[in-house]
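Missing here is one protein chain; the remaining ones are kept as they sit in the complex.
Presenting chain A:
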Amino acid sequence: MLKGILITVLSVGVIGTAVWGYQEHREKNAILINAENNYQRAFHELTYEIDVLHDKIGSTLAMNSRSSLSPALADVWRITSQAHSDVGQLPLSLLPFNKTEEFLAQIGEFSYQAAIRDLDKDPLTDEEYQSLQGLYKQAADIQSELRNVQHMVVKNDLRWMDVETALATNNEAADNTIIDGFQTVEKTVEGYDETDLGPAFVNMQKKDENYQYLEGKEISKKEAVSEAKKYAQSPDDVKATVAENGEGSDYGFFSVSLKSPKQSVETNLDITKKGGYPIWLITAREVKQQKISLEDAHQSAVKFLKDNEFEDLDLFESVQYDQMGVFTFVSKQDDVRIYPDSIKMKVALDNGQILGFSAEDYLKSHHKRDIPQAKLSKEEARTKINSQLKIMDDRLAIILNDSNEEVLCYEFTGTLGEDTYRIYINSENGREEKVEKLQNAEPIYEDVV
């Protein structure tokens, strides 16, 4: 009797587990197939887009009429950005695939710059045609390699999930056709290193100037600590640790960490080896209830800058986040604001202490500039602006334009409806270099009950 009950209970249990297990298995499979399909889609789309890209570049080469060239180039640009986004959806991030992605970004940048240019006035130069031809050839090679991988994927039913597992388990011997295929693509692109892409390309190829304007001699570790203490305004009993930059850095710096034994406050900063300038500083501590206003915080930021001999700076922006004030300063020369030279500061609103300082941009680009005389008058520049805009303020400023060059502009701030805009008109040729819609505050979304 007892035995019979036991057998029934157990067998019900076994059958139940089996059913449950089978359902789980099916669900897991469904999810795996779903993920696999997403990968497959991204991959096949990528190969298709490279195909189209190759054809499109080919037809731009044959085009003579400029009126069809611009739309074709715009199309190339659109396809590259799609291809770029498809690459981003594949599990390749720990696989060296950068060169191919850079290649896509390069074509994109080139075609964008050329497409927005007025090709009637400023047609493609011979060099640019040549670089386009180079890109065409490169696209052909990538296309054929990818086609090859695609063929194998289709023929052998290869799965991207296996790529993921292979990369995750990091099995050196993992002989994965897809991984191999992509490595071949990457090698193909590498073979073309540094195609010369003409002047339209300054933007991407522009090398970081690596603090070329800094003055002063190399400092030692010891000096770095004393400089750090000065900037951090820390008490004498602070414990300092210093580390030198790794070999991969483009420039030399010391990382200094200052720990005060009494309070649990830690200040970290990086200081350039050359001259001992602070690149950034962060003091991490909890900020208590707000006691001082944003304006008081601004004054304490100004005092810090003055004390540390950062001169001729103008407050550009002030923003309060919770109990923190963040300020952006830009340098000023002959009453012209120089936006590339910017310093950011973070001030605690409980006692006005400087919690953050970031001068990377400033140190990289600040130097005495020869500011040209503006060719256009302010009134002439004003006529270049959309007449709907109500202009409230104006000044001269140097900004970086789309091609990463410094240009002298008239800056107009104005309103259109509820929004405020900042518009930069090139002071030499009246070009509208930049139009910015300034950020409005965002409503706090509460959970709707």
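Going forward, a contact is a pair of C-beta atoms (placed from the backbone, for glycine too) under 8 Å apart; a residue touches a chain by one contact, two chains touch by 3 or more; residues count from 1.
Throughout what follows, contacts and distances are computed from a predicted model.
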- Query: Out of "2-oxoacid:ferredoxin oxidoreductase, gamma subunit", "Acyl-CoA dehydrogenase, short-chain specific", "ABC transporter substrate-binding protein" or "Spore cortex-lytic enzyme", what name does the UniProt record list for the absent chain?
  - Reply: "Spore cortex-lytic enzyme"
- Task: For the chain that's not shown, point to the residue among A:Lys274, A:His298, A:His366 or A:Lys434 touching it.
- Result: A:His298
- Where A:Phe253, A:Phe310 or A:Tyr339 are the choices, the one touching the absent chain is A:Phe253
- Task: Looking beyond the chains shown, say which of A:Asp75, A:Asp162, A:Glu266 or A:Asp312 touches the absent one.
- Result: A:Glu266
- In terms of residues, what is the contact footprint of the unshown chain on chain A? 39, 81, 84-85, 88-99, 101-102, 105-106, 164, 167-168, 170, 172, 204, 208, 243, 245-250, 253, 255, 266, 268, 270, 280, 282, 284, 289-290, 292-296, 298, 317-326, 342, 344, 346, 356, 358, 360-361, 392, 415, 418-420, 438-446, 448-449
